[in-house]
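For this depiction, one protein chain was excluded, whereas all remaining protein chains were kept in their positions.
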Amino acid sequence: MSPQTPDDGAEVSADGVPTVYDLADGCSLDDVERGEYYRATVNGVVAYGVFVDLTEGLSGLVHESNLLGDYDVGDELLVELSEVREDGDVSFDEVELADYETERVDAGESVAVADLEDAVGSTVTLDGEVVQIKQTGGPTIFHVRDESGVVPCAAFEEAGVRAYPEIELDDVVRLTGRVEMREAAVQIEVDSLDRYEGEAADEARERLDDALDEYAEPNAVEPMVEWEAFEKLRPDLERVARRLREAVLEGRPIRMRHHADGDGLCASVPLQLALERFISEHHHDPDAPRHLLKRLPSKAPFYEMEDVTRDLNFALENRKRHGQKLPLLLMLDNGSTEEDTPAYRNLAHYDVPIVVVDHHHPDPDAVGPLVDEHVNPYLHDEDYRITTGMMSVELARMIDPSLTDELRHVPAVAGLSDRSKAEAMDDYLDLAAEKNYSEADLRDVGEALDYATFWLKYNDGRELINDALNVACDDRERHEELVDFLASRAERDVDKQLDAAMSHVEHERLDNDAHLYRIDVENYAHRFTYPAPGKTTGEIHDRKVEATGDPVITIGYGPDFAVLRSDGVRLDIPEMVEELVDEIDGGGVSGGGHLVVGSIKFVEGMREAVIAALVEKMADAELDEDLAATRPDE
Amino acid sequence: MSPQTPDDGAEVSADGVPTVYDLADGCSLDDVERGEYYRATVNGVVAYGVFVDLTEGLSGLVHESNLLGDYDVGDELLVELSEVREDGDVSFDEVELADYETERVDAGESVAVADLEDAVGSTVTLDGEVVQIKQTGGPTIFHVRDESGVVPCAAFEEAGVRAYPEIELDDVVRLTGRVEMREAAVQIEVDSLDRYEGEAADEARERLDDALDEYAEPNAVEPMVEWEAFEKLRPDLERVARRLREAVLEGRPIRMRHHADGDGLCASVPLQLALERFISEHHHDPDAPRHLLKRLPSKAPFYEMEDVTRDLNFALENRKRHGQKLPLLLMLDNGSTEEDTPAYRNLAHYDVPIVVVDHHHPDPDAVGPLVDEHVNPYLHDEDYRITTGMMSVELARMIDPSLTDELRHVPAVAGLSDRSKAEAMDDYLDLAAEKNYSEADLRDVGEALDYATFWLKYNDGRELINDALNVACDDRERHEELVDFLASRAERDVDKQLDAAMSHVEHERLDNDAHLYRIDVENYAHRFTYPAPGKTTGEIHDRKVEATGDPVITIGYGPDFAVLRSDGVRLDIPEMVEELVDEIDGGGVSGGGHLVVGSIKFVEGMREAVIAALVEKMADAELDEDLAATRPDE
Partner (left out) sequence: MSPQTPDDGAEVSADGVPTVYDLADGCSLDDVERGEYYRATVNGVVAYGVFVDLTEGLSGLVHESNLLGDYDVGDELLVELSEVREDGDVSFDEVELADYETERVDAGESVAVADLEDAVGSTVTLDGEVVQIKQTGGPTIFHVRDESGVVPCAAFEEAGVRAYPEIELDDVVRLTGRVEMREAAVQIEVDSLDRYEGEAADEARERLDDALDEYAEPNAVEPMVEWEAFEKLRPDLERVARRLREAVLEGRPIRMRHHADGDGLCASVPLQLALERFISEHHHDPDAPRHLLKRLPSKAPFYEMEDVTRDLNFALENRKRHGQKLPLLLMLDNGSTEEDTPAYRNLAHYDVPIVVVDHHHPDPDAVGPLVDEHVNPYLHDEDYRITTGMMSVELARMIDPSLTDELRHVPAVAGLSDRSKAEAMDDYLDLAAEKNYSEADLRDVGEALDYATFWLKYNDGRELINDALNVACDDRERHEELVDFLASRAERDVDKQLDAAMSHVEHERLDNDAHLYRIDVENYAHRFTYPAPGKTTGEIHDRKVEATGDPVITIGYGPDFAVLRSDGVRLDIPEMVEELVDEIDGGGVSGGGHLVVGSIKFVEGMREAVIAALVEKMADAELDEDLAATRPDE
């Protein structure tokens, strides 16, 4: 942008008209050239001429012999730079131009955010979009992104007073300022900040968007294993990877909600790592990973009103207090069902994009219109066997391919945790074996994760979980000892629970010849401890299937709920729930799940009626030895 | 305070005795005058005279020709200022005075806290009261208030060492220092800090208190609607407004506890806004609104021991760690009953003023002696129809009258939320209509608030609630969409609850011909979800009243509680509870409420006996069609 011609006369534009430069604040001697024309303002009148400013900090004399008129302080005139002395003193001659073009000169060279570290101490010009405006007690901090990253830019008007109040979030701006190291990291001290308007804005935004598109492009990674079924999901995952990278580049926080179990952790932990690294690379604020990414375990199998209310309130507070954008919500191993829709509807009034990556049986008609991306194997005629953890590891690699080796064992853990019968499981186990994990080891890792997250409740337990999954963990031995402890403890607790429960399991043979087992988990299992009723019921079911063989149905019931598992019986739990809703007056029935694994809620006083009706339906179901209660959801 | 006479000779007091000035630290050439007398200390002896200090940073020569005696470093003498040269050099002559008066000269001009922003860079003197003493790792920060506001003043002794240890909280002081912009905002760097003692202290405090009285004066606002009944409460509200303004001016934090329902939010949110603005105006610390005001929703209809224990502990921690005063407790839409008194008694050992604004049936004998202000329509022979939200909006306006327009629709929301049958409701609805709110809209806002606060639990949900109430919300469309979503969701949840419950409602006709409806909300309603038992019972009651007409009593009972609603029956629930306490041995009965709306607690094993006895009493009650179960409290 600055005049770069040698000093062989003033610059002349393509149409032969001379150019007059109008210097922005922050310009210095580096930005001017002898022989060029400038717009100047009189800042002092002396006996022998006038002093003029080209900009604050760049002044010089027009000697009376080189003046064409009489001027007072504040008058504007056109000058030619005639001399720059060694001591920095500058002289001008006034010029009169019949016709000329004005060109704005920004201080400093244009530089990309990614390259700012090399420009510390110099004044630069930056084109970008405002992604956060934080008013501090001192300056206003504008976080500005270009295609390569985000940098905080401090503008000071008056302590605590909003600088450049005309600039709003999402504006495309040109700013000039000095690059400084500010405690935290690189920061720009703003000299000038202008919003692009009209066509120029459109152009600038287009340039930015094009460039961002390029930076947001996910890495093309080779599949970890060859698996045709999985490949159908790859385009979906690439779109999600792009969205997540975009969110980071745009300075939009990401709020990750995941199912608090083994697969849910295999899904969320690798993505957390990949995103944190990507954020660190593209944000000059060293606290950015912590401020821009939250991982939140969800106990419920759907997005509860309480959680969404908190999430939204948290987001609004951050917008208010820190000028952050509202977040992108990333649902992992969760979020595909009709039960999630009230929460999604709550977010619909705010700018909160929703991305779902899940392998639970989806209700695409209900969920689809409310979310921005929905990746689910069922949408491609595949099923739960492609677990969320498997998908997320690929996602994480698309965001940061250097993680491939570190995550090699994770899909196998995910698959075993969710009992995936996928054909690719063998390949995943082989991959894990390269890191010296046996199948039993991986199973233990899954149990350890499940156990640890149970006790961590709503805490993400970042370090402990990383150690248990051996992701971002620098001590393999500690990882192994920890997994060994947690997994064996989990097993002992399951045994203890089943010791109490097994002798109270009631058995009957249904008309369709299926074995029905019932257990009152409220009365015959310990409460508020590990394993919770869902897992307790699943463990009982597994033992019964092993003992009696198919067909087996197990019902674990508490005061106002029942958990269902079946093997070898063609149940359709969602349909059964719907029928019960109609049939049982005042039962308050709701629930759902997969075809053969699910749960039902009802009002306490109607438990007997609901379960009786349910069992009747089960007795009518056809047998089908291919159907197995593969995924225990608590 | 500084000598202002022209330099035609030394100042002479009224009784003809000359004045010798004793300069405080921080005084400069601006504070001295040629020809005046000063107290000086020798700081150097040279061949040609002595150098003396009038104060640190203000020194000069007494030439040997102008010396009367021999002096060593540290000696004191009286001097006359004889010359101030252009370069700032100062000369003195020693003087000998038979009789003189000493006058202390403080550095800088006296300035009010409110005007400090205009004095940045200069040295000022400030009289005020110390309202917070925070020891940082560096300086000690004294927050000093005068009548116009509070300013942080940094005094440095040694890093982390308490400066001026003799100065305590609540002392009246005179301080001198330089006004600076310090990251956050205006701050004074202390040069000297002296406590007023004895009579001078009394005078200074009186001046301060008088001035504070003036600043604390609530704004005289026109009533929003003409309403005679309400006017009886106005003097009470003015006293509360004054107390709250005083608290802000004194730097005392305010802890606001409010009933977590529609009316409670209509009461607390406007006050929160008004107080935050008032704090911002009068405190130079930009974080002051966040540090000095907390809004805390309370689920229980009274101030629980757990809450008061936390509040008190929080206050003591803040005093310890941040040197804050203990807070003023402001109870809104809550706090009028005997059940609140144990909590109040807990606070009585600490300096925590208590202010209650409530419209629940009060127990003034129990509460009155424990609180500083108690505003309640029942104390003026009015009743719940004047809702707390209505009162609070007036209060908020007395604190910040500019809010009038923003709050115009709030009293109507409050009234509808609490089913106020006030004569003024029409006027309030008209006011809201000016902002394009229909009655249905306002009802929805109330339901939306109730629903949102239910899921927010103990979080104030500031931004979300502001959006739902359209207070400090800049986007009407978002407000409407949000309310629409929350209200319709609340309605759906109520329907779902009643779908389960209605068919289990038991009916009987009492001897007094009243319809009695009973519902077991533990067994026939969903637990831990919206609506909670109180509201569920209320909704059932309403439907029954509509269906059968008066007289109707509804009892919703759980294992150890019952919620009561009645229309058209002259119940006196508080009295009934008292009788049950006496009659049911080992029942553990407690509870209360309004005459015809209330709740009872008992031990689980005695439920049957308690409810049977209760129903017997109800059967004896007279009918009275004027009595309606107007206020649903959960």
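Just so it is clear, A and B label the chains in written order, and each chain counts residues from 1 on its own.
Everything below uses one rule, namely that a residue touches a chain if its C-beta (ideal position, glycine included) is under 8 Å from a C-beta of that chain, and two chains touch if they have at least 3 such contacts.
Fair warning: this is a prediction, and the values are worked out from it, not measured in the lab.
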Among listed residues A:A229, A:A433, A:M502 or A:V581, the absent chain is touched only by A:M502
Which is it among B:V50, B:L77, B:A119 or B:L312 that touches the chain not included here? B:L312
Touching the hidden chain, out of B:R345, B:R476, B:R492 or B:H507, is B:R345
From the listed residues A:N219, A:N523 or A:T548, report the one that touches the chain absent from this view. A:N523
Since one chain isn't shown, list which residues of chain B touch it in the complete complex. 136-138, 159-160, 305-306, 309-310, 312-313, 316-317, 319-320, 342, 345-346, 348-350, 560, 585-588, 601, 603-606
Suppose we count only contacts with the excluded chain; which residues of chain A make the list? 181, 183-186, 285-287, 452, 455-457, 459, 461-464, 467, 478, 481-482, 485-486, 489, 496-497, 499-504, 520, 522-527, 530
